[in-house]
Structure formats: C-alpha cells, structure tokens
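As structure tokens, the structure follows; a few thoughts come after it.
Here the complex is missing one protein chain, while the rest keep their positions.
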Amino acid sequence: MESTKTSIIPGGLSLREVFLRWEWLLVGLIVGVSIVNGRLSPHFWDYAGLMDAMAVFLEKGFIVLPVAMILISGEIDISVSSIVALSSVLMALSFQAGLPMVLAICVAVAVGTACGAFNGFLITRIPGLSSVIVTLAANSLFRGIAYIVLGDRAVGGFPRWYSYLSWGYLGSSSIPFIILAFGIVAVFFGLVLHKTTFGRKVYAIGNNQVAARFSGIPVSRIKLILFTLAGVMSGLAAVFLTSKLGSSRPNVALGYELEVIAIAVLGGVSPAGGKGGIPGAILALILMRLLRYGLGLINVPGQVMLVVIGIILVLVVMLPNLIGSVRISRKRFG
Amino acid sequence: MNGLKMDTYVLELKNISKYFPGVKALEEVGFNLKKGEIHALVGENGAGKSTLIKIITGVLQPDEGEIFFHGEKIVFSDPTVAQKNLIAAIYQNPTCFPHLSVTENIFMGHPIVEPRTRRLLWNEMNAEAMRLLKTLGSELNPGSKMGDLSVAQQQMVEIAKALSLDARILIMDEPTAALTSRETEELYEITRTLRKKGTSVVFISHRFEDIYQIADRVTVLRDGKSVGTWNVSEISEGELIKAMVGREISQLFPKSEVPIGDEVLRVEGLSRVGYFADISFSLHEGEILGFSGLVGSGRSEVAQAIFGIHPYDGGKIFVRGKEVPIDSPWKAMEMGIGYLPEDRQLQGLVLPLTITDNITLSTLDRYARKGWLKSRAGHDISQKLFSLLKIKASSIFDKTYSLSGGNQQKVVVGKLLAGELRILIMDEPTKGVDVGAKSAIHKIMSDLAANGFALIMISSEMPEILGMSDSIVVMREGRITRTFSREEANQEKLLTAAVEVGR
Amino acid sequence: YADEYVIALVVKNVGNPFFDAVARGGQDACDDLGHTLIFQGPPTPTVEGQIEIIENLIAQRVDAICVSANDYDALVPVMQRAMDAGILAISFDSGIHPDGRLLHINQADFELIGRLQVQAIAEMIDFEGEIAVLSAGATMTNQNIWIEWMQEELKEPEYENMELVTIVYGDDLRDKSYNEAMGLFKSYPDLRGIISPTTVGIGATGKAITDAGLIGQVQLTGLGLPSEMAEWIQNGACQAMFLWNPVDLGYLTTYVAGLLLDGEISGAVGEEFAAGRMGEKVVTEAEDGGIEVLLGPPFRFDASNIDEWKDVY
Partner (left out) sequence: MNDSNHVSSVDFLKNLRGFRELGLVVFIVSISLLIGARNPRFLTWGNLHDMLLDTSILSILAIGMMLVLVTGGIDLSAESGIALTGMIVGLTLIRYPQIPAVLTLFMGMALGAGFGAITGAIVAGGRVIPIIATLGMMYVYRGLTFIVSGGRWVNAYEMPDDFKAMATGRLLGFSNLILIAIVVYIVFTYFINHTETGRQIFAVGSNREAARIIGIRTNRIIWLVYTLSGALYGLAGVMWIARYASAQSDSASGYVFTIVAACVLGGVAITGGVGSISGILLGSITIGIINNALPMIRVSPFWRTALTGAIILIAVIVNIAITRNIERKALLQRKI
C-alpha cells in the first residue's frame, strides 16, 4: 500500500510540495466553513462582526508564530501561557508603581524576553535537558511567580488609550488595530523563516540536528534565539491580552499552550520538526476561529462544540491521507 | 557443482522493472541465484543494486516482472514474506534501533522464547549475541546501546543479526564498506562456511578484492539494466570495470608527488577520557595524512574532537602555530578546518532537503546579504560540484533521501568541498562509492593537496590508505601506536601496528 | 407582551450542576415572560472563554446578556462593548465591576454569608480551636469577599479562642482540593474546623474528613450542593452547610432582564417590583457602588432536611 514512497531511509514526501498542498487544503476549508457558516447564521457575513470575531483571539496568534518555529526546529514550548501571565502581571504592577504605560509595556516585553531566554538557556546549556520538561516546569514556575507577586489581587486602571490596542479600530474603518499589528508581525515571521539563512538553519536543525551541527550551524545559539523569541512574543501577547481584559491577574491565558500548538500543527507544522511554515499556521488560526465563530453564532452548547471541534480537527488532518490513499489505489488499479 | 540441476534456481528474478518518480531504477532486470553460491552484484552508484535487493526482500514492490522461489512464482508483498521463507538481508543503510541494546537489535523480530509461555529468554539471547559477534571477531558488549556505536560497529551488529536468522538466502548490501581488513577477513570466513552449509549469498560491494576473494558468480548492473552474469574465474578486473562503467579506468590512486609545505595543524597530547589519549601529530600544507586502525580504534573520535563536536579534556590544538581552543564545529570552520563525517545519513546529510540545500548548508551565509537569502543561492556551486562528482540524479533539486548510497556519499563530499576550507578531515571519504567516482574523488584530493590544502584521511581500506597517504598514523584502542612514512608503509606493517604494537 | 426578546445566560463553566440548575430557572422565567433563552458557558472557567462567547452573542445581537463572571474586572471592556451595542448587561452570582453592568443579581448578602459560615463553624466547635478555610481559586471574587467578611466576623470577642490558621486553595479541582484538605490535617494536627465556601471544595473536604477518620474531630461547613453533600451530611462529616437556590437565582436573573427589556422596570434604586414566582423584590445599592437585586438569605442544609433536597440540585 505504501509501495511508492517507501525507502529504507525514513524520509518523507517533498517538503515544499506537501506544505504547499496542505495550505491549499486549508484555504479550501476556510472557504467551505465560511459558506456553511453563512448558510447557518444570518449574522455571519456581517463584515464588522467578522472582523471583530477574527480579532478575538489574535493575541494567541502572536504566540502561534514563534511556537511554530520552535516546533519546526524539533523542540516544544509549553510555557508560553505562563509567560503571558507573568508579563501581564509585572506590567500591571510596574504601571501601578508609577511607571508610564509605555514603559510598562516595555516591561512586559522585557519580562517575556527574560523568561524565554531562561528556557532557552537551560535547554541549550545543560545537555540532556529536554525542552518538554524544562518548559513544563517553567510553566508552573512562571505562573507561580505571578501568583507570588500579585496574589489574589487584580490590577487595572490603565490609561484609556491603552485599551485601543485590543479594542480600537484603524481610523474610521472597522478593521481592528490588533489585526494590523498581527499582520505586521506575521509578515516579519514569515520572511524570517522562509527567506533568511536563519530560517533555513531552523529547518535544517528540525530535520536533522546532528547533521546541522556537523555542518557548522550554531544549533544551541539558534535554539536560544527561538525560545527567546517565543518569550518576546508572549510578552507582546500579554500587552494585547491585558489591554483586552482591562486588568491583570495571575490566572490569565490559562490553557493557551495546547491550543497554540494545536493551531500550529493544524497548519501543517510537524511536531517532529522540519516541516510546515508560517502561512499554514496563519491559515489554521483563521480556520479555527471561523469554526468556533460559526458554532458560536448558532449557539451550539459549549460541550457539543468541544465534540464538533475535536472531530473536525481529526478529520481535517486525516483528509489528505484519505485522499492520498484513494489516489494511490486508483493509480494501482486504474 | 553441488549436486543441483543447473536450471533450478533457489531464486530467480525475471524482467523486473521499478520506477521512481522521474527515475527508472530497474529496467527488465533478470537475476538468478543457485543453492550454495556466493553471487556478487556490482555496478556503479545508482545502478539499482540496492533497489533490486529491496525487491527481493519485499521492502519494495516491483512495477513489472516476476519472482520465482524454488521454481515457484512468489510475491514478496511485505518483508514478512521473505522472512518466513528464510531470506535475510543486511541493508546498505543500517536499519537499526538506536535506543535498544545490541542483543535486542540482533533478535528483534525473531527472539529466543520459552516455547510454552513465549517469555523472552534474555540470558540465552545475550549469550548467543556474544557468540555471533565473537565469530565476527568483535568484542562488542551485547548490552551496549546501538546508538552509541560507530557505523562500522553497527554494521557488525547487522551482520550478526542476519547470521542469527539462520537464513537460506543471505543478502548483504556493501557489508564491507566500513570494515577494515581484519573484520573483512572474518566476514569472508563466515560467508564461506555458510556456503558450505548450502546457504546462498548475494553480496554487493564496490571493492574488487571482495569479489575475487569469495564470489562464485558476478552480475553487473548498469543504469538499471543487467549487463550480464559471469563466473568470477572467467572475468578479469579490467573487464569487470569495463562492464560496469562502459570504459576503462586506469589509475585508481592517482596521488601526485607534491612538496610538503608549512605546518598548518599540530595536535599535542590530545585526550578525552574513555575515548582516546595522548594523540600527537602534525599536518602540513600539501600533505595527505592517513589514519589507519581497526573498527573502533578511535580515529573518528579524534577527528571529531579536532572539529569541535566532542570536547577534549587534555592536550592542545595549534592551527598555523597558534593555539586555538575549539569547542564547536563552527569555530573549527572559522579556523579553516572542515570535516567529512563517517555516518553520511546521520551526520552528513539532511535527508529531506535537496542536493543543493545540503551542499550549501555549511556555507549558507555566503549566499545571503545580511541574512536574507538570495534567490538561486548557491545553485552555481552546487551545479559545479554535481557535475564534478558525477552525482547520479535528475537535478540538484532532488531530495537526498532518494539517492543511492554512493551518490549520497558524493553529496557529502561535495558539501565539504563547497566550504573552501584549507584543512580537511575526511572520514572514510569513498565509503560505498563506485570505482569511477572513487578515482575521481582521489583525483580531487590529490589536486587539493597540490594546491596547498592539508588533508587528513581516515580510511579502513588498506589500498586507499597506502595509495593516497604521504604518511600514515596507526591507532589502536584510542592511542597512536606507530607512524609510517609513505615509503616504509606496507599492508603487513599497518596491520601489525593496528593489532599488536603498543601492548 | 408585544416583543419577544433573546436573553443570554453566560455562566462560569458548563457541566456544573449549580449552573444547570440556574439554567432551569432561567428557562422557567423565559417561559413565564415569553422570551427566548440562550444558555452558554466555556468548558473550563476562564475569562477568555467568556469573552469569546460574549463577542459571539454581540454579533448575534441578543437583547440581554446575564453573566456569572470568572473575573470581576476582566469582563468589563467586553460588557461595555455589549452595552454600546444596545445590549442589556447584567451580572449575577459572581459579579462584575459596575462599569461593565447595569445591574447585579446578588444571590445573598456577602456580609451575611461570610459571617454566617463563621457562626456555624463556631457553634460546631464550641467557639474554641483552630480553623482553616479551603477556598476555590485565589482570584475568585465571591470567595475572596466572603473570606474578608469571615475575618471581620472573627474579630468579634466571642471568637477570641478561635484562630484562622490558614487559607488554602483547591482551584475547584477535586483531586487538588482533597489533597489540600489532607494536607491541612497533617500540617495542623489541632485543627478543629474547616470552612469551604465552594462546592467542589466542601465536597472533597467531606470525603477527606471521612477517609482520614476525623468525623467529629474536624468540623466542616461552607457552601455546597445538597446533592453532593448528602453523603457527608448523613455520615456526620458536615453537620450543616448553606446555599441559596440556584434555580431561583436563574429565575430571578432572567426575570429581571425580561422586565428591563419590556420596560416594566427602569432599574432605579429603590424601585420595587413583582418578580414572578419570586414575589416582591427591590432594587438596592450594592456594596461596590453599583446597583443590585438581592435574592434572599441562604438556606441552611442539615441532616433534618437534606433528604428532601438531594435530588433537586
């Protein structure tokens, strides 16, 4: 059944081919889901509402980008949600302590950077320490620190303009500012991953870390950069999330880590490393949002929504395999 | 010859064709195997040898053609069918379980169990593994983790695995490529014993001494077609080469005499606990320094320490007279040191990437402006090396996993050459490479030396070491035992130094 | 009534019997008033999940959103957006800041509930000994206010022989709450009583007291569901605990929303109105500066009445 692609070498299908095809599939699904949604709910094609709906979980999108890159390099980061929490809390505290909001925002990004660098440092400096366990532990550690510094309090009262980040629109249009911000960051990530030597090295590491090292690629340094980048983006996500919530608490962004990984993988990124790209991840983000939005508009109860999303998630990923096996058998018998 | 009618073959392949996207790997190939014969299969890199044996074992299915087993038609739909029919194979690229022990690697799939409860009998398996390895002249501990072994050692385990199957047909795809002469001799012995027991052996090799030492018949493949089958006694080496390549190749080791220049690399008392100790030598411009020794003698370890893969914990490295601390490959490359790794699949290539991506991998920054890749980055140099090394593929955009073993090796060589580094350490540079390409690589090495490059060549192939080196270092159990100049060295001296001297 | 309105009840999380009972009440009220009810909640109690749901409701242009908030502050911006879109914003059970709501339906006076639990535990342990609090999450609004009032109550002279030794958090996870309770027994060997103002916490503590063989030695009270607490009230692990009727809470919330939509009431402080089967209610000023409607005093469950209630909710 697998006769055509088998070799002793555990290779795979061609990288570019696969993920290009995958992205087209996602585009198709997005169109399909939109059509179905439009049928089911009269509110779906409301342009402004659609834009707002897209903006709702875009702060997760900021984290999807670096996490996709980390997955492509063959590692994993499950501490991002806690980095968001800690950055948010420390930003709020520094604002409360009298720092101007702009500087407080810098604090958030700086805290995120520090957390990411901490992860990266441990993972690259202590051989034998895997990124799963480090970021798993860091997940508790960072959120724990957020609890220590803020306890059961909430801090808010930010200046009015700050809420613009998550709630504001571009001029008088109905395009939320956050979509623009995300767009810029996404383009940057896309270019870095797909158009620079850095990105090329990330793929090499993800496909074969040993060979990458033997080729003189500074594997540790690149991983350190990747984890730090995840920290930076988590800090940025904290800025937007806090703006959305209008206040900060240690328990924000709970459970983001799995969702973010799921979106990246749905976008074609292989958790085993070396495969996938930024466009796919972004398409997956849009697809997920549209699905949830559509189901929400027709008031599918939360518990049923879980089942539906679960099934769709599995089916979407299974789809190309099903198509593939149909094609192979047709080739054989036809 | 052995009481068998000439027309009944143990195995007969008729008109086998196999196509890969864009490649005709095999075209109407016929092949037959008699009971109790050793049948060599030869041909250039990419001729289709490995593909043919994968078809026999059921790893691949032919697109056309039929297979007869003891005169009856059979379909090897998956590897289990071949196994049930007692066909065992050693593949070109080790198909091992890196996380598991040597014993487990040997017995996975056919363990020794208690008949009733089917409980695994570990003691029996360990003892048997130890015995099998001993017959191969290896002292490997059956409890070692497979992933910790060198390629050559893994190759030994693969051979032991095939032997443990007690097969009636044994297929070996370049088993000797990484072995030194001592292990090779043991392998010959075993193969001959098997032949006596009536086992049929298919033996793929690029080394002619293998073929003339043990094979009864030889089949030549060229560009996916079979050229013919001969009794080994009836065909000369020159004729064989001509059948394979289509032309004659005169000089196998074209090392030209070049004046030895300044010292570029000096190693003093280098040691790494548990691996090697007290390694000292120096390397000059225009020199090819050969490293010889048995499998596991630590040559690769030393090379990798110099290249910054593993830290060393004693000794000094001087590059052009200046002591340099090398703790990572990219630092080594900054110092102008390049390394061609022995394990092409694990250390040399990023298999899912294309030939050009691999060739340019270590020099990426050269094809970029401030980190931004130029389009068509490095395609020129890849194309040049592609032609120079005669890599058999449709273009430089083929994925390297689809290449034959020898062609993968050529890509690794190309990658090293693309680096434009002045000190090259080549670990088994011609492993698995066919005669034509081998002489081409030797020519390149010789030219490099003539242009003032300095080369270290680790090789397990005695003629290569003797033919190419200006001087030869022999290692044994992590220490240098002797150093020979080109003139004083000969096979015997090297062998004794590898096993005896230093006690 | 002329118009039919869509009223959305957004709860902390679904799959929680308390909120299912709330939904039942909400449905009753809608039936009474002729409106439509949407019942929604995230699978896990997070604000982010609630924000997404509220955004979806805004897009659908529902007429009223009544939310039991997972965070007092964090829902304010999205609820303001709902109000900007002309949607009636109400909080119930667990409130949100007055900026983000028109009205809060308060199940019971915070002060009363806080003090009541201390009084109950004090009686059980004869006003003497160490007590501890096992709460839900450290950021839960309601629990924190109750605990503040408990501490206030404990300052009264009659409790001078009692000491609140610690507050621990079980995050409304059964295993964690159970472990925390067990940990309390071990780190405070002289512990006499536990107040657990959260349903999962009090249930897990009841089980822990039973398992540790401490029935009678360590007393338990707090806020729990009768169905869940029946076992532990019957076996004596918990002599008494409190709760209001969630069905009534859902009914009142939805009913008030319906009245406001219909224009029957305006929501001015002091306004009195008839709330269907709940009888007369009044709009009052809330502690946090907003306005609220109070459901009524909590109900006390003990061995004498638990059997009647355990199958109800």
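Just a few scattered comments:
By written order: A, B and C. Residues from 1 in each chain.
In this text, contacts are C-beta pairs under 8 Å (C-beta built on N, C-alpha and C of every residue); 3 or more make two chains touch, one makes a residue touch a chain.
Model, not experiment: these values are computed from the prediction.
Among the chains on display, the ones the left-out chain touches in the entire complex are A, B, C. When you scan B:His99, B:Arg131, B:Lys196 or B:Arg369 for touch with the missing chain, the hit is B:His99. For the chain missing from the display, the contacting residue among A:Ile70, A:Ile145 or A:Ile217 is A:Ile145, taking the whole complex into account. Touching the chain that is not shown, out of B:Pro21, B:Gly71, B:Gly109 or B:Gly228: B:Gly109 (per the contact rule at the top). Residue B:Tyr275 is the one among B:Phe208, B:Tyr275 or B:Phe318 that touches the chain missing from this view.
The missing chain lies against chain C, touching residues 13-17, 19-20, 43-44, 138, 166-169, 173-175, 178-180, 182-184, 186-187, 189, 200, 203-204, 206-207, 210-211, 227-228, 230-232, 234, 310.
For chain A, the residues in touch with the chain missing from this view are 8-10, 76, 78, 122, 126, 128-130, 132-134, 136-145, 147-148, 151-152, 255, 258, 261-262, 265-266, 270-272, 302-314, 317-318, 321-322. By the touch criterion stated above, the residues of chain B touching the omitted chain are 57, 59, 78-80, 83, 91, 95-100, 104, 108-109, 111, 113, 118-120, 122, 139, 141, 143, 273-277, 298, 477-479.
Note that in this section only the chains that are shown with their structure count from here on.
Spacing of chain A relative to chain B, judged by their CA centroids, is 43 angstrom. Chain A and chain C, compared by their mean Cα positions, are separated by 35 Å. Here the spacing of chain B and chain C, counted between their Cα centres, is 73 Å.
In chain B, no residue touches two or more other chains. Residue positions of chain A in touch with at least two other chains are not found. Interface of chain A with chain B (complex): residues 3, 6-9, 11-12, 14-15, 195-198, 200-201, 203-204, 207-208, 210-218, 274.
The touching residues of chain A, counted against chain C in their complex, run 41, 43, 46, 49, 52-53, 56-57, 147, 151-152, 154, 156, 163, 166-167, 241, 244-247, 249-255, 292-293, 296-297, 299, 301-303, 306.
If you check the complex, the residues on chain C that touch chain A are 13-15, 38-44, 46-49, 51-53, 55-56, 58-61, 71-74, 76-78, 81, 137-139, 144.
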